[in-house]
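Everything on this sheet refers to the single structure shown next.
What you see is the complex with one protein chain gone and the rest in place.
Then we have subunit A:
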């Protein structure tokens, strides 16, 4: 099994489309890869009681989240034949329409990349101590609940 050190998945602010494009471009030298799968989470302008969500402010128990993410990463590499996996999660205030989660898996054949990507996204949402505060246009807020 490959060794993967604990990586910091958190970045302050939104994940820019150019960052995602650069990340894809960096894989052109890895010619053993035949398939990528990418999940992008975008902040949705939900409407609750006539108020629209204008942003989500993310906070995390970072030390615990990174330890947990490391365990998830190890389990995913154990289960799927992946070439690589990259995960980025935003912290701070992310406006509606901006990207807040970027999961990128690569493998020789599509099945591993697709299944691993899906499983990682589900586990991130269920297991990482991260919280989203939905901020409305009138500056009131509610705490996001994952479906």
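Just so we're on the same page, a contact is a pair of C-beta atoms (placed from the backbone, for glycine too) under 8 Å apart; a residue touches a chain by one contact, two chains touch by 3 or more; residues count from 1.
Rule of thumb we're sticking to: contacts and distances are computed from a predicted model.
When the unshown chain is looked up in UniProt, the name that turns up among "FecR domain-containing protein", "Ferredoxin", "Chromate transporter" or "Molybdopterin synthase sulfur carrier subunit" is "Molybdopterin synthase sulfur carrier subunit".
Residue A:126 is the one among A:25, A:126 or A:139 that touches the chain not shown. Listed by residue number, the positions of subunit A touching the unshown chain are 41, 58-61, 63-65, 67, 89, 100-101, 121, 124-133, 143-146.
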